[in-house]
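Quick one: the structure is below, and I'll ask about it shortly.
The other protein chains are all here in position, but one chain of the complex has been omitted.
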Amino acid sequence: MSAGAVADIGVGMLGYGFMGRAHAHAYRTLSYMTWPPPLLPRLVALAGRDAAAVRDAAQRFGFDEPVGDWRALVADARVQLFDNCGPNGVHAEPTIAAARAGKHVICEKPLGRDAGEAYATWQAVEATGVKHMCAFNYRFVPAVRLARELLEAGELGELRHFRGSYLQDWNAAAEAPKVWRLDRALAGSGALGDLGAHVIDLARYLVGEIEAVSGCTRTFVRERDGGAVDVDDAVAAAVEFANGAAGTIEASRMALGRKNALSFEINGSRGSLAFELERLNELRVHRAGEPGFRTVLVTDPEHPFMRQWWPPGHVLGWEHTFVHELGHLLTAIRDDGDVAPYGATLADGYRAAEVCDAIVRSAEHGVRDRVIARTLRDAA
Amino acid sequence: MSAGAVADIGVGMLGYGFMGRAHAHAYRTLSYMTWPPPLLPRLVALAGRDAAAVRDAAQRFGFDEPVGDWRALVADARVQLFDNCGPNGVHAEPTIAAARAGKHVICEKPLGRDAGEAYATWQAVEATGVKHMCAFNYRFVPAVRLARELLEAGELGELRHFRGSYLQDWNAAAEAPKVWRLDRALAGSGALGDLGAHVIDLARYLVGEIEAVSGCTRTFVRERDGGAVDVDDAVAAAVEFANGAAGTIEASRMALGRKNALSFEINGSRGSLAFELERLNELRVHRAGEPGFRTVLVTDPEHPFMRQWWPPGHVLGWEHTFVHELGHLLTAIRDDGDVAPYGATLADGYRAAEVCDAIVRSAEHGVRDRVIARTLRDAA
Amino acid sequence: MSAGAVADIGVGMLGYGFMGRAHAHAYRTLSYMTWPPPLLPRLVALAGRDAAAVRDAAQRFGFDEPVGDWRALVADARVQLFDNCGPNGVHAEPTIAAARAGKHVICEKPLGRDAGEAYATWQAVEATGVKHMCAFNYRFVPAVRLARELLEAGELGELRHFRGSYLQDWNAAAEAPKVWRLDRALAGSGALGDLGAHVIDLARYLVGEIEAVSGCTRTFVRERDGGAVDVDDAVAAAVEFANGAAGTIEASRMALGRKNALSFEINGSRGSLAFELERLNELRVHRAGEPGFRTVLVTDPEHPFMRQWWPPGHVLGWEHTFVHELGHLLTAIRDDGDVAPYGATLADGYRAAEVCDAIVRSAEHGVRDRVIARTLRDAA
Partner (left out) sequence: MSAGAVADIGVGMLGYGFMGRAHAHAYRTLSYMTWPPPLLPRLVALAGRDAAAVRDAAQRFGFDEPVGDWRALVADARVQLFDNCGPNGVHAEPTIAAARAGKHVICEKPLGRDAGEAYATWQAVEATGVKHMCAFNYRFVPAVRLARELLEAGELGELRHFRGSYLQDWNAAAEAPKVWRLDRALAGSGALGDLGAHVIDLARYLVGEIEAVSGCTRTFVRERDGGAVDVDDAVAAAVEFANGAAGTIEASRMALGRKNALSFEINGSRGSLAFELERLNELRVHRAGEPGFRTVLVTDPEHPFMRQWWPPGHVLGWEHTFVHELGHLLTAIRDDGDVAPYGATLADGYRAAEVCDAIVRSAEHGVRDRVIARTLRDAA
């Protein structure tokens, strides 16, 4: 089929670091793997403060123009989609401004530095009527989407357990310097918002709303080169779901030997599922009455997102989650459709933030936090 | 070397079910794999209420004599070691009586139906001066002992995380009947005391004392054929250790597809360890500065307990934990040595029970339970 | 059920090394795990040349009496089963003598140092009418027996591929001394007869007769402390089966990092199976039309041999293969039943030896060896 009739969409991006690079690459890959693409991304402008760096990044990523201030993107009529890949501290203001200027928005997670900021961002953007997405990209791993489909179809029966953790180790050495991710003013929280938020989003996406949490946090290295650390290095919590399931959530940047180890297992009355991000093409599935777990290589054409990729067994990489995520967003924009429930909206960004805050409160006060009372305010 | 000079020891056993069979087998295997054995077990008498069944079991297991009442064992001068493999509800009284009759005692876990009963048992037995052991057999998996040795040698540095779970699925079906393990009067608790106690003991053995817990429990099927279930099906908790480490503990008999899935991971400032009971011959080890986890097959002659087993790579089974455990106990008896710290004493049985109770309390009240204040009373 | 009426059987054993210890242990474990046992083994006498060592071993293993010469076992009327655990060079003569004296025989593998010796042994023993078994114990791994049952039921359809290898590394270092296993006069061959024979037996047991082989052998270290090595360190072959399947067989004692790594995979027109001995409780099963491989933990009561062992998930060790193997042999003796096809007879011992020799011939001459023309002589 020809893409001759495919409309295009102008993209303005804030930030050119790790996430900026991942999103930019995905815009370009989209039309290879989704043909015809829902909309053809036109990379209009890339914003960042360091003029030389942003110029170089714009060339590398294929943006037409580097700009010094995100306000230029907001003011640019060619930009129809504002993609916020900046640090946590510049999530709220630019995202709200872009939405108010009529641009659709996608914002990296965590949506805000705390639940209050996230809530305000969501509410302000929601009021404008644009499409909005919080970039919880792991919803777009084919194996995770397959898990969701199995769960929606009732294949696991009544859900009983969720155990999820996201473990990295880049911050394990006491000699590692204090970076922005270790500064509360810039990042809001530590492993909790950076890694734990992903686990929380998957827990909500796959199991349902979290009703209560009881947790603890740890900062193992409090003084680093560059100053005192005022965010958590790690967090652990017992979680209870509105549907009765119970389990654990954990995140750490100090689990030596674990590089990008997001994993979860779900047990229901009719079966179980298990997933590990470092082997993201695999989903392990058990069904009651059958022996053992099946290791499904999620690369068949009938698997989610895989129709236009490669033949079976030709595995995808981490970055391809963004191709699927942005394809989903562009489809919603083109069709005036819903980002939810398969994509995370800013409402999801807020709700994950509320659970993060609840873990912090329970850790501080030693009292189970019935987060659901807050989370569900303003729910549709 | 000849065992001609090896003294023997008379064993009286209460209970001939799953655990009775495992212990009996281990007494007989001991002298094959530990030569000369510390003491030669003489299987004097086996006690149980069902006369026909106990007679059959005595023949099968090689006991000289079946008896109907455990009091006969206590009264029997030939019995020097009393092995309590009965259900939880008959742990306390017979164990205390045997110790007061001057017999060394080993008692299956959980030591009591609650911490109070466990405490009383420990105190009463301790006062007699006999050797005592609580049968936390997973301390005697070679890979677990190797983990302990690595930790004692400081190879993991400062400990930061423990995540442990023990998952089975034999009780997942709502149609499964109510057995004694689902009756609080007989069992004390459900998955918590049966499975969770093992995780708690390993956490204490490997990481150290648990300072506080915040958890929740679940009973997913409350009415079964045979009556109402008044124990937990599953439990999940965030745990904090006295040494600053934090993590999670979980137990369930309803994790479909998991048959005997005790697993743990420990992360420290210099490395990490991971273990799974269904592959109990393997220990995964990571050291800071080296890439990845190493899968160590713990079957070399220099590995714990393995000097007299088979050549490298010839794997052991689950039951062999009991051979090592009983060998340890008989050595302590022969040498008037200590059961602790490599074996669990009744003090360890009590302390695990106290943590179990604390999880129940925190689950009920929604408040973090600082269990350590209780646990360490009477500590040496 | 009572074993009061179970008859016993006197066992005389030659050899008290690795295999002697494994067999002796299995005789004692048998009645724990097979109740009532087919016959109650009475360990009459153990033969070996070193008087002190055999005396010690007899005590350790529970034999009534040590003897210096295997002829004493043959002459002993109390011995009804002769168990030959001696080195390869003393397999033929004592086994034949025992059978001629009317004793049932079990002989360790490889049956002879070459196919000629194996053939002569089989023929001589077969002529006496006693029961005979060649101790290919891996047929008695529950997962392997399950594989056989799936294959017999046609679950894999037409068989297409077998790839099997048995890798160890104890001989990898050039500094390792020359032991009897490296001496052709004593052992016949090297990795081929020691390890390759197991793979060949499993190939025959699971897939069917081998029609042709094309292989090569290697002796990587020709001079060792203790003399020149005149057996193979490793062997590799392409194999063709009478039923049309094709594949590879490999054995090495120099595959560093592999301790006891016997593994195979079978692919048919309807499914596939995979097995690894170092994780011997697991069988991976794929069926056409279903996604992925299922990892079956072969520990359920309905799995082969598992009815009387432990609850699901409580894994067995390597040694338990011998319990199942000897239980099978004693059942055949008691019932005057067949050792074949689930147990290996001396005919199987011979046929494996013939394939071993064929690989050597093809390696020497560079010509595919149509071994089946020889193997099937005298087949029933």
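Miscellaneous remarks
Each chain carries a letter (A, B and C) given by its place in the written order, and its residues are counted from 1.
Simple rule for what comes next: contacts are C-beta pairs under 8 Å (C-beta built on N, C-alpha and C of every residue); 3 or more make two chains touch, one makes a residue touch a chain.
Because the structure is predicted, anything quoted here is derived from the model rather than measured.
From the options C:S189, C:T345 or C:S362, the residue with contact to the chain not on display is C:S362. The chain omitted from view is touched by exactly one of C:G89, C:G116 or C:G292, namely C:G292.
Only one residue in the set C:A58, C:A118, C:A187 or C:A236 touches the chain that does not appear here, and it is C:A236. Of C:D114, C:E250 or C:D348, it is C:E250 that touches the chain left out of the display.
Within chain B, the residues in touch with the undisplayed chain are 290-297, 300. Listed for chain A, the residues touching the missing chain in the whole complex are 1-4, 18, 21-22, 24-25, 28-29, 31-32, 35, 55-56, 59-61, 168, 170, 258-261, 277-281, 297, 299, 310-320.
Chain C residues in contact with the hidden partner, per the touch definition given at the top, are 158, 160-161, 163, 165, 167, 172-174, 212, 214-218, 220, 234, 236-240, 244, 246-248, 250, 252, 254-258, 265, 267-272, 286, 288, 292-293, 362, 366-368.
Just so it is clear, only the chains that are shown with their structure count from here on.
Centres computed as Cα averages put chain A at a distance of 42 Å from chain B. If each chain is reduced to the centroid of its CA atoms, chain B and chain C end up 36 Å from each other. For chain C, the set of residues touching two or more other chains reads 297.
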